[in-house]
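Below is one structure, written out as structure tokens; comments come after it.
What follows is an incomplete set of chains from the complex, kept in their original frame.
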Amino acid sequence: MSIAARLKELGIELPAATAPVGAFVPYVRSGNLVFLSGHIAKRDGQPWAGQLGAQLAADEGRQAARAVAIDLLGTLQEAVGDLERVGRIVKLLVLVNSAPGFTAQPTVANGASELLSAVFGPKGAHARSALGAAQLPFGACVEIEMIVETI
Amino acid sequence: MSIAARLKELGIELPAATAPVGAFVPYVRSGNLVFLSGHIAKRDGQPWAGQLGAQLAADEGRQAARAVAIDLLGTLQEAVGDLERVGRIVKLLVLVNSAPGFTAQPTVANGASELLSAVFGPKGAHARSALGAAQLPFGACVEIEMIVETI
């Protein structure tokens, strides 16, 4: 099945590439790698603020991470033109805005990882690091950066 | 001296590749780079929990970082088949679960860096960033991700 068909089946419509706030760009291509900037979680177009373990529970964080992954795919589509050109999702760095006692960063990160597997199949199986940040830009609950290999 | 001989001399037996908890994989190869997922510190097969500057002192963190580096080499061996194929350890990102006043992240990270130098010699000299995380998956005291160049 094509990536476009899978996205449709999942009911996902990709947004336009996220416009960065600041003096940088949403992605840079170098050789056959695309480095995507950290994308923060948004809801209704605004930063999805809150700390896991304080204002937000793990499952909300998981939903936020899934939303970030969809935004990353919007940026990736602009970067590569056609998502069929994705050879492999290489690595995610998943930053979780975490209250001192919150240790379920992997649960949160799975929201992004599972979405990428659902969309790309084996090509979506990536390396990953997840960590608890003391804070994130604009108070966002989740931020994710991604490296992708193109064909 | 071969890498295998050096490991033996150091009394290090490599574990099997770490199985990730979640929807991702322990490593991805892209061209001649291998991107290894963040590996958390373990003791007796369980997450080595605790925060530096609170439950754990810098030297314990250093031991934990050394243990993570050994686990990373177990994964790397599975990735490349034979550690003689390692051309260079490129970069470490060392995440240290840190109480607010703990600033000796480099001391902790040296536990991993020194092990890699002992095993690989000049090929083990890597770039590195170390930071104090607010929390880490499963409350682990240390997590490290690694990029490696293969021959």
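Order of writing sets the labels: A and B. Residues in every chain begin at 1.
Keep this in mind: a residue touches a chain if its C-beta (ideal position, glycine included) is under 8 Å from a C-beta of that chain, and two chains touch if they have at least 3 such contacts.
Note that the coordinates shown come from a computational prediction; the quantities given were computed from them, not determined experimentally.
Student: Taking the 2 visible copies as a start, how many copies are in the full assembly?
Tutor: Assembly-level count of identical protein chains is 3.
Keep this in mind: only the chains that are shown with their structure count from here on.
Student: Please report how many Å separate the Cα centroid of chain A from that of chain B, as a whole number.
Tutor: 24
Student: If you look only at chain B, which of its residues touch chain A in the complex?
Tutor: Answer in residue numbers: 20-28, 30-31, 35-38, 93, 95, 133-139, 143, 145.
Student: Show which residues of chain A lie in contact with chain B when the two form their complex.
Tutor: That would be residues 31-33, 88-93, 98-106, 109-110, 113-114, 117, 125-134, 147, 149 of chain A.
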